[in-house]
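Only one protein chain is missing from this complex, and each of the others stays in its spot.
For chain A:
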Amino acid sequence: MDTTATIVRPRLRVVGGVCAGVADHLGVPVAVVRTVAVLLALCGGAGILLYAWLWATTPVAEAAREPRMRESLTSPAGSRTSGAAGEPGGGPRAEQLRRAPVTEILLGLALIGAGGALVASRLGVEVPLAVVIPGIVVLAGVALAWRQFADLRAGGTASGPTLVVRSLGALVLVATGILLFFITGETPNVWTVVVAAVSVLLGVGLVALPWVVRLARDLGAERAAHERAAERAEIAAHLHDSVLQTLALIQQKAGAQSEAARLARAQERELRDWLFDTAPADDRDLASELRRLAAVIEEDHAVRFELVTVGASVPAPESLLAAGREAMLNAARHAGGDVSIFLEVGRERIELIVTDRGPGVNLDAIPADRLGVRESIIGRLKRAGGTAAIGPGRGGTGTEVRLTLPVAATAASAQGAGPLAPEAAVPAGPAPTEPASSAPADPARPAGSDSPEPASSGAERENGAP
């Protein structure tokens, strides 16, 4: 028989899908199960109660791929319950032996009790309803409390309102049951009073237990976290006062270009990242991508990037990041020393400016078969809807690469170039550089490059993010 391991209700159903689920589970035709159910329903409503119980406790098909314990009916205890209710149970599974679905058992017992009592009273038997009804209510209350407790133990993250409603329900049920017990006692004596008192205490205790457990656990976790934070702060303070100072001193003494300064700077950055936990929540943030990139390039080149970012945090646009990477690499290779990177994320456009104090770049002097700058910086940004300008840096020395990307272009549409960055009003410097704005204006021209590498390397680096 192709039976399901647990009773699951199919998504396509006539009433609640219970009969189909049971039929699937037992490998019995649905019609047979439905007939049995109808017959049971005629027996004083027992079938209806059973149906309701199964409906409430069995999961829906898709959610049942990974049946949670409290929702499955295949553990031995569960199957015994369903057996008692007139249904042979499914085969027990070893790994499920450990935790019985107490909730379902208790709820089931309560319902069976109610059904049985109804049938009995219909048949004229004298049923002590004064005892049965409170008993059932107590069972149901305990079941709800247990369910909540099991959730907590399993680390289940029940949502707040659900938990509150369930707990309140459990509390009310237990209290009501016990009160009924007490009130309906016809001849109250010392023992009934004692039993009632103990019951109330137990009931309340049971309901409150999950909260107590969780409170204790939260308190412990909080204390542990606090201790960790305090310890970390202490270490951070110490490192800050000793190692960072020394690293700063090494950099100050050694000069930006030296190997020692480079190492000290790399160490300082690592330490600082750890100390101040600067890793942002969004790893794809443009500023943090650039920072990471700067760190990687600094490791391989005698260069010191001074990265200043202004404005809101934005996800890194691939084109701008790749072009910026190329500009930074060029600055590191051909200029070195102090290179400043300025990123400003405005409302309308993102501007990234890489400035070095190197020998400057002359786009005209670059061999036409080299693709580097034209393709990887200017062409790439133009395709993305932005502009790139390469010209002399501050005071006419060095190189300044100014990349501008309209914010609109960072969204899906790479259409329509944004406002061109205002051209830097630089007096004619000693470096015979071509005004950069002319470069993007003529992308069809065979591109040139000052890069010693074949052009493909730039494109390859695009994928190999640090």
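Everything that follows uses one rule, which is that a residue touches a chain if its C-beta (ideal position, glycine included) is under 8 Å from a C-beta of that chain, and two chains touch if they have at least 3 such contacts; residues count from 1.
By our rule, contacts and distances are computed from a predicted model.
**Q** Can you tell which of "Choline dehydrogenase-like flavoprotein", "Branched-chain amino acid transporter", "Two component transcriptional regulator, LuxR family" or "Peptide/nickel transport system ATP-binding protein" UniProt lists for the chain that's not drawn?
**A** Matching "Choline dehydrogenase-like flavoprotein", "Branched-chain amino acid transporter", "Two component transcriptional regulator, LuxR family" or "Peptide/nickel transport system ATP-binding protein" to the record, the invisible chain is "Two component transcriptional regulator, LuxR family".
**Q** Out of A:Leu244, A:Leu263 or A:Ala408, which is the one that touches the chain we can't see?
**A** Considering the complete complex, A:Leu244 is the one touching the chain left out.
**Q** Where the complex has a chain not shown, which of A:Val345, A:Ile390 or A:Leu403 is the residue touching it?
**A** Reading the full complex, the residue touching the unseen chain is A:Val345.
**Q** To test your reading of the contact rule: which positions on chain A touch the chain that is missing from view?
**A** These residues touch the chain not displayed: 240-242, 244-246, 248-249, 251-253, 255, 265, 268, 272, 276, 278, 306, 308-312, 338, 340, 342, 344-347, 353, 355, 394-395, 424-427.
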